[in-house]
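Sharing a structure below in structure tokens format, with a few things to ask.
One protein chain is absent from this view; the other protein chains keep their places.
Letters are used for the chains, namely A, B and C, taken in the order the chains are written, and counting of residues starts over at 1 for each.
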Amino acid sequence: MTTTDTAVDQPEVVQKDRVVIRFAGDSGDGMQLTGDRFTSETAAFGNDLSTLPNFPAEIRAPAGTLPGVSSFQLHFANYDILTPGDRPDVLVAMNPAALKANIADLPAGGVLIVNTDEFTKRNLTKVGYAANPLEDESLEQYQVHEVAMATLTMGALAETGLSKKDAERAKNMFALGLLSWMYHRPSEGTERFLREKFARRPDLAEANILAFRAGHAYGETTEAFAVTYEVKPAPLPAGTYRQITGNTALAYGIVAAGQTTGLPVFLGSYPITPASDILHELSKHKSFNVTTFQAEDEISGIGSALGASFGGALGVTTTSGPGVALKSETIGLAVALELPLLIIDVQRGGPSTGLPTKTEQADLLQAMFGRNGEAPVPVVAPQSPGDCFDAALEAVRIAVTYRTPVLLLSDGSLANGSEPWKVPDATTLAPVDPNFATEPNAPDGSGEFWPYLRDDDTLARPWAVPGTKGLEHRIGGLEKADGRGSISYDPANHDRMVRLRAAKIDGITVPDIEVDDPSGDADLLVIGWGSTYGPIGAGARRVRALGHKVATAHLRHLNPMPANLGEVLGRYDKVLVPEMNLGQLVMLLRAKYLVDAQSYTNVTGLPFKAEELQDLFLSYLSGVHA
Amino acid sequence: MTTTDTAVDQPEVVQKDRVVIRFAGDSGDGMQLTGDRFTSETAAFGNDLSTLPNFPAEIRAPAGTLPGVSSFQLHFANYDILTPGDRPDVLVAMNPAALKANIADLPAGGVLIVNTDEFTKRNLTKVGYAANPLEDESLEQYQVHEVAMATLTMGALAETGLSKKDAERAKNMFALGLLSWMYHRPSEGTERFLREKFARRPDLAEANILAFRAGHAYGETTEAFAVTYEVKPAPLPAGTYRQITGNTALAYGIVAAGQTTGLPVFLGSYPITPASDILHELSKHKSFNVTTFQAEDEISGIGSALGASFGGALGVTTTSGPGVALKSETIGLAVALELPLLIIDVQRGGPSTGLPTKTEQADLLQAMFGRNGEAPVPVVAPQSPGDCFDAALEAVRIAVTYRTPVLLLSDGSLANGSEPWKVPDATTLAPVDPNFATEPNAPDGSGEFWPYLRDDDTLARPWAVPGTKGLEHRIGGLEKADGRGSISYDPANHDRMVRLRAAKIDGITVPDIEVDDPSGDADLLVIGWGSTYGPIGAGARRVRALGHKVATAHLRHLNPMPANLGEVLGRYDKVLVPEMNLGQLVMLLRAKYLVDAQSYTNVTGLPFKAEELQDLFLSYLSGVHA
Amino acid sequence: MTALDLGLPTIGGLDGVPTTTDKQTAKDFTSDQEVRWCPGCGDYAVLAAVRQFLPTLGIRRENTVFVSGIGCSSRFPYYLNTYGMHSIHGRAPTIATGLAVTRPDLSVWVVTGDGDALSIGGNHLIHALRRNVNLKILLFNNRIYGLTKGQYSPTSEEGKITKSTPFGSIDHPFNPISLALGAEATFVGRALDSDRKGLTAVLGAAAAHRGSALVEIFQDCPIFNDGSFDVLRKGDDADTRVIDVRHGEPIRFGTEGAYAVVRDGFGLRVAKTDEVDEADIVVHDQADLNLAFALSRLSDQDLTHTVTGIFRDVARTTYDDATRAQVNHERETRTPDLQALLNGRDTWAVVG
Partner (left out) sequence: MTALDLGLPTIGGLDGVPTTTDKQTAKDFTSDQEVRWCPGCGDYAVLAAVRQFLPTLGIRRENTVFVSGIGCSSRFPYYLNTYGMHSIHGRAPTIATGLAVTRPDLSVWVVTGDGDALSIGGNHLIHALRRNVNLKILLFNNRIYGLTKGQYSPTSEEGKITKSTPFGSIDHPFNPISLALGAEATFVGRALDSDRKGLTAVLGAAAAHRGSALVEIFQDCPIFNDGSFDVLRKGDDADTRVIDVRHGEPIRFGTEGAYAVVRDGFGLRVAKTDEVDEADIVVHDQADLNLAFALSRLSDQDLTHTVTGIFRDVARTTYDDATRAQVNHERETRTPDLQALLNGRDTWAVVG
């Protein structure tokens, strides 16, 4: 659907290249929904965008408190952007707690829209405001707009017969309406959305639509706002676009992998933040021959997926870091069994329960080494929400082709963040042949079936599923004789098998890494993996815009690494590895390539900021870091 | 007790510096017991010694088959030795399967003692001997002694009224008697042992003693054996010695740690080979205020230990690799809680169930990284069976002083292997003060208790146990505010806490690594960890004896590493790291110190052989490896 | 070596825990942490009941420990000014076991949810029950995963539409009471979050019981499973659904005891009191395991008939008492001699 600007004649219209808006309020204020809707409108309008939801681990902390603040940040632009933005240009604060928790991020001169109704003495005290900041000078440096959103909403809904409480709850739609007016967003989508969401309560649907329109009208009719802004659509590559979150893209990738492999999909999973939505999404798509099983725990989740793989399905399990820890023994079994299995880890802040709703990249080494014995597993990582789709397909290609469990490392910011996604043409997705064994294969012509006889090329073993006559066999976690697969305690055989398993993974064909080095002669290479793609790219753009040279490269494949990586690293004087952990990839690179790669880390539960990386790169370029 | 040689006048007595004997037979033949007794006699005699038991994962595979073969190798000498020996000088084979499985290891000219009674047609066929090897030329190159051990034993016991079956079962004691005669071993110990072991069946005790004596007499009276051998006691450092296995030494170390810390010991454990014996041993020592809890699984094992630690006990959990995998989530919790906890991993062959009764060193990276998030844990490793005692005490020192879980990595060869151990003076063991918190500590003078306020020096937090009035507090796996310890989702706080936890572990005081470089100017440094200490040392001795220079160093502390390690590594042209894995320590060294350390690996489930390492070192010294 | 005969516990669940004569109030047991549950959550009612109940035990606050797993309910320990640990998902019983075994002077409580206790933690729960460790386990059953935003749990009804079951759940649920009884539990009780009196009575009996006590608390989650127990609270027939049982008393319920429980084969059924013989009304016996099991099966879990109160309360040697008895016996009869241990039986001297 192509949309055009629906804005009517209004105050001065200022053209902007990009805008960052942050909606902040109480957990009960519906800020995530508001943000989502604004995002959808923005996507439909054709801007490029990137989002960052941020909410507490509690379902709903006590109203009006600092721990209860929930926010949603959206960055949109008329060119392709890479991050959800460092700092908001506009902050919408629905209560004193939201103001207090977010105001420090608003740069001087920024627009602050405040819902004054909540600025009561009691609410102010609750968060430690001695005086009302709207009444002293503390907000002087901002463009403050005070709007009694609750009052105005209730007023607009007075006729609906809705209870006061229900009416008041629609104030987030009022805010959305106001902002939609300010930024010339289309509104049909939101109205349609509200009608569907409240299909069973048409009164609520109408109320929310009324509130939304009231907000819009408030902007139009009051003279409080001197300007509105326009951000033109972004000239993205031609194609059909939609907005997508990482978790949805992962779920779609799994559904698609079922189609490209022709296998039934079986997901065994136990809910955990921020991975649960993949289970939720997949449970809707049974028509694609996708079965979801909510297991009693993570071990059962992966165990059932492995059992399904043994039976010839595409076994998948989804979790976050603590769940991977629990699954580690079974991952080891999958390594020994050499069966396809996709294990998705949506990383979150750790250690232990950590920060369940925040992002982090600290499970890389767990993915690589978190099992007893030598148990190598391929590891892939998506770099953006939409890229989760491709990463899932790539992980499945490796799992099926090489008969191996594969770990896919997403993270909280990819999972919940969203961006416009160029929808792939489903007919062009590359098929993957599961290539089931159908015949006995013993090289000695005995007519036996040897479950561990390997393909010369891939070193993969045959996948012979129960029900296939003549291929009956037994496999297990004890060491197996090379070829025959029967139990073997022979020392030389064990050494051989350990090396064969390693060689199989090391020999997986992965594409070369591509370097973005516009000038071709940068001294500094910045290399990352996973969700830091956006901030690293944005940081690099900024320093390039300042006239400096910097090369960037991003790893999709953490294990095995691309064949050309050593050569690439060797080409640069300085190699810098920014990570949201204490330096995990950098350790692997140093060990493997013996390059003096430098680590930059930040473990705040939030993505890097473009500015932070710009400064970092500049400091490296200027030689502060020799 | 000091013992002297009891050998009587006999055939020619040949003096030897060292001897390697291997007893091999069916799982039901009692080879482990035979080996143990010969070891005890040898220890009592004052030789230095080292042992290598080797048995199948089944309790008792079918009689007479190759998978059912069980063996025990003993190396003893008149000087301090380091390994159980590469190859036997004497092989005792109780049946054709034992012969077939072991003969390849016997060097030409070696002594082969065969129990001919088992060399029946049926038994020969069972293991694929087309002809009886005792009757063709295939054993020509060995000094073969054919002894009808079962017949002789049954003859000796004819009078006892014992059933044929029971009598026949004593043939291992006959073999022991014969070997004891050949090597002039004392015999009181064995006779006393048998009386105690069969206290409830005195008839069996006497029968076994009779069989033992018959074997001895057989040597004395027949003229089959032209020589006997004498290996003089070894001039070990002065002190009281005993023979000890690694698992026993670990158990004693834990008991001792209870005494040095003054804490009750709580072991929560789930049985697993090769760690179960630690549980068995500790369950005997309740008088030392040691409580053992056989949990329903590994997770409960560590969970209960952590609960006990919270209550002020010394929490310990013991397992092997697959168990560590299961415990990993709880280890992460212990990292977050910052409570003392000792986690013992007796490594075995992997991945997955792998080779449960064989040895390996492939859990180092699991120990380092096998958890979600940044969850650093100190790692220590013993280098010999007796050293397990010291390693346990050192691990507890770190755990208690720094309030942290500590991983101790033993392995199958240390666990079951034995050596003479200089018994420490219990009164000289260094005390460790648990230093429980007793007072509120809030720096703001509020009289509150802050559970995460750190010691300036160690960065350890206070250990305040329930029952202490005024220090009531709640801790958990969510991120905690620095100092106060309440739940915090604050980005900057999380980053700080992640770094504080890392800094605490990095800051642990560990002794410098010592280098053994006799000439002081070797070019090649060989560095290892864990049970490779013996073979590396033995290999180095051999090449030094050949006039070459090689330096060796062995890491007790894998995390944090000794402060001088970087400097040490930098001193040598070549650094070589032999490991029983695919190169785990070498990865850590290369990443951390950026030295081009080379890896040598062998993953057979068996310890390195001294000869193998000698050849390796020579190839490095000769420049084959540039 | 033979096993020590400990006999049956003749002491109560709190014996050995230091007492205090100081006046303690609910406020003393309230920590400074802000309570972070949703408005209307049933957890608030339970918290209030527990805060009021704990001071009545007369034990020292510092000798009380709450251990929880993960879930909304598992935040409970933060809100009590006692010692506490918010551990990991499903593992609280293991941690509490280690603590209870080593510290007889503590009163140890476990707080857990239906997912925490019965899904991921099911094994630890049943093992704690069979061992009869002196723990009080409060199972907050809201028949939903609250903290992860509304997936069905092992106690959710069949057919339930949740985030993970858009076509309806097809898992047959556990009956936590039956499960506990099958797992050798010595104390099993049940109460409604909103029934302060009933809840307090069950908590009191649990505390007095020496051994593992499982208390199932029906708890409302207004956000993801709103009103799931409303039929037991309001509506015309609420009082014909709740069957509160009391040891030694005939089981009658409803307004003026209009209904009664009578035997039906090996099981039970509900009858109108005036239609049955007084003598046929079952008298509750909390020592009768078969009766307790039958009570747990009185109706499907559709809440048609819901027994509250104490299903079972019997004495059996506790694991922790028995362990300590073995340790103490050894400590009393043997002097630990570390040097002798290290030496073992066979040493030899090297004179150097």
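Everything below uses one rule, namely that a residue touches a chain if its C-beta (ideal position, glycine included) is under 8 Å from a C-beta of that chain, and two chains touch if they have at least 3 such contacts.
This one's a predicted model, so the numbers in the text were calculated from it and none came from an experiment.
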Where the missing chain makes contact, among the chains that are shown: A, B, C
Among A:H473, A:R571 or A:K592, residue touching the chain not depicted: A:H473
Identified contact with the non-displayed chain, of B:F38, B:F119, B:Y241 or B:Y270: B:Y270
Among C:L14, C:V65, C:L135 or C:A180, the residue in touch with the chain that has been omitted: C:A180
Interface residues of chain A (partner: the chain not displayed): 1-3, 40, 43-46, 189, 233, 235-244, 252, 255-256, 259, 264, 266, 268, 285-291, 293, 295-297, 299-300, 302-313, 315, 329-330, 332-333, 337, 423-427, 466-478, 486-487
Contacts of chain C with the absent chain, listed as residue ranges: 1-4, 119-123, 126-127, 130-132, 154, 158-159, 161, 166-175, 178-184, 263, 265-267, 288-291, 293-294, 297, 316-317, 319, 322-323, 326, 330
For chain B, residues in touch with the removed chain: 28, 56-63, 65, 67-68, 270-273, 276, 279-280, 283-284, 286, 292, 294, 296-298, 322, 352-353
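Keep this in mind: only the chains that are shown with their structure count from here on.
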Intercentroid distance (Cα basis), chain C paired with chain B, Å: 43
In chain C, residues with contacts to at least two other chains: 70, 88
Contacts with 2+ other chains: residues of chain B: 329, 332-333, 476-478, 487
